[in-house]
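As you look at this complex, bear in mind that one protein chain is not there, while each of the others sits in place.
Chain nomenclature is as follows: A, B and C, assigned in order of appearance, with residue numbering initiated at 1 for each chain independently.
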Amino acid sequence: MADKKKKNLPPSSQEYQAFQQQREVKRPLLKNCIKAFLVGGFICFIGQLISTAYIYFFDFTEQTAGNPTTATLIFITMLLTGFGIYDRIGQFAGAGSAVPVTGFGNAVISAAIEHRTEGFVLGVGGNIFKLAGSVIVFGVFSAFIVALIKTILIQWGGL
Amino acid sequence: MIFFWAFVVGGIICVIGQIMFDVFKLTPGHTLSILVVVGAILDGFGLYEPLIDFAGAGATVPITSFGNSLVHGAMAEAEKHGLVGVITGMFEVTSSGISAAIIFGMIGALIFKPKG
Amino acid sequence: MLFLFSCSPESESNGAKNDGQDVEYTKIANNKFVDQQKANKAKKILSKHDEITSINAVNSDKNLVVAIEVHHNKRFQLTDIRKRYAKELKKKFPNIKTELSTDKKIILELESLEKEIKEKDISNKQIKKKLKHIINLMKEQT
Partner (left out) sequence: MLTGHRTWIFENKPTILSTGTVGGPFEANGNIPNDFDLLHDDIWLQQASFEKAQQTMMEEACQFAVKNSPIEKEQVQFFIGGDLINQITPTSFTAKTMGLPYFGLFSACATSMESLALSAFLINGEGANYILSGSASHNAAVEKQFRYPTEYGGQKPPTAQWTVTGAGVALVGKEGNGPKITSATIGKVVDMGMTDPFNMGGAMAPAAADTIATHLKERDIDPSYYDLIITGDLGHIGREVSLDLMNKEGLQISEQMYVDCGLTIYREGQPVLAGASGSACSAVVTYGHFLNLMKQGEIHRILVVATGALHSTLSVQQKDPIPCIAHAVSIESGSDLL
């Protein structure tokens, strides 16, 4: 894809981009992946702890413990976001703190906190899903397609 | 055992996300959207539930499980009501993540200021 | 660390070893209030399978509830395993309603119920009530 884009550029730009790329600081892929693995794994580990606690001490089964676990994780995220810690974790961990549901929570909560200066209705209400909205939109739409195909196959294909 | 595998599987899903960030230069928005779609598709093939059975929170905490549970809700309702259920059942299972995010987002906006 | 996690829940279940197989279950004594023969029979039947690492079961006169824990590596096939043994139980106990679960919560609930039965401080009526609660938990979807 990147190559295709480059072909449409004048030669001087192509030459410069190659020139620039040699001097660009590369993203430390291996280091980033290790950090993402450790932090992401740790967040999931905490999630498992919380979920186990819900199973042991409350009336939740493995099936139903997922929801309160998510809510608890997002609550913790709210505190970390509000006290300005989550963005530091994010800079360190990259996808490790973005991919778990805490990253979804952080996207929503940080947008809500940020846009409060524009008022609660237009600022918070209007921007709360500024970042996380696309996740919901594509999640719902792809789930719709998948479920539709599956339902049709089951009903008419006798799957 | 489940704790170990939750760590490993959750970590691996995050590494996939990191590779999408760094190698394919995708924004977090693109990356998370793709992961959600992947979760939905995996569940379409019945592959995500076994992963949850195996890795517990390692599979339910990453955002991929959001796509999975959307499909689950839709399928559960579709069994009862047919094709209409695909639309109406979508949020049956997933509502907690979104509602928690909205509620705590609002509370956060009430009590916190950005720290910069 | 790995084994600490994997073993601790099972070792807590203070079960007796059976026939050299490493499936753990406790035979519950029969007393005049509650007859747990069916539960014990179910345990014996299921303990033949290698992939099962622990079994808990309690029955009332109408219901038999069984919870199994399978070897972690087999958890990828958990749905199939559950279906297979549920079928087996149904076949073996045609006269009673059987329920099979692999859920940790059900295992815990049955474990404590077994303990209560063992200590004989529970009546038939209470067992029924508790089993009903457990079955409700199992039926509850997210």
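Keep this in mind: contacts are C-beta pairs under 8 Å (C-beta built on N, C-alpha and C of every residue); 3 or more make two chains touch, one makes a residue touch a chain.
Predicted, not measured: the structure shown is a model, and the values here were computed from it.
A.B. asks: Please work out which displayed chains the absent chain touches and list them by label.
C.D. replies: Spelled out, the missing chain touches these shown chains: A, B.
A.B. asks: Using the definition of touch stated at the top, determine which of A:I55, A:A71, A:A107 or A:I136 touches the missing chain.
C.D. replies: A:A107
A.B. asks: Which residue, B:P28, B:G44 or B:G89, contacts the hidden chain when the whole complex is considered?
C.D. replies: With B:P28, B:G44 or B:G89 as choices, the missing chain is touched by B:P28.
A.B. asks: Could you pull out which residues of chain A are in touch with the chain that's been left out?
C.D. replies: On the side of chain A, residues 5-6, 9-10, 12-14, 16-17, 19-20, 23-28, 32, 81-82, 84, 86-95, 97-98, 103, 106-107, 109-111, 113-115, 117, 130-131 touch the unshown chain.
A.B. asks: So which bits of chain B touch the chain we can't see?
C.D. replies: So the residues of chain B touching the unseen chain are 21-22, 25, 28, 113-116.
Rule of thumb we're sticking to: only the chains that are shown with their structure count from here on.
A.B. asks: Between chain B and chain C, tell me the centre distance in angstrom, where each centre is the average of that chain's C-alpha atoms.
C.D. replies: The separation of the two C-alpha centroids amounts to 32 Å.
A.B. asks: How many angstrom lie between the centres of chain A and chain B, each centre taken as the mean Cα position?
C.D. replies: Comparing mean C-alpha positions, chain B is 9 Å from chain A.
A.B. asks: For chain A and chain C, let me know how many angstrom lie between their CA-based centres, rounded off.
C.D. replies: 39
A.B. asks: Which chain A residues reach two or more other chains?
C.D. replies: 52, 62, 66-67
A.B. asks: Which chain B residues reach two or more other chains?
C.D. replies: In chain B, 2-3, 69 touch at least two other chains.
A.B. asks: Which stretch or stretches of chain A touch chain B in the complex?
C.D. replies: These residues of chain A touch chain B: 27, 29, 32-33, 36-45, 47-52, 62, 66-71, 73-75, 77-78, 81-84, 93-96, 98-105, 107-116, 120, 124, 128, 131-132, 134-140, 142-152, 155.
A.B. asks: Write out the stretch or stretches of chain A touching chain C in their complex.
C.D. replies: It comes out as residues 52, 55-56, 59-67.
A.B. asks: Taking the touch rule as given, give the residues of chain C at its contact with chain A in the complex, in rising order.
C.D. replies: Listed in rising order, the residues of chain C that touch chain A are 103-106, 108, 137-138, 140-142.
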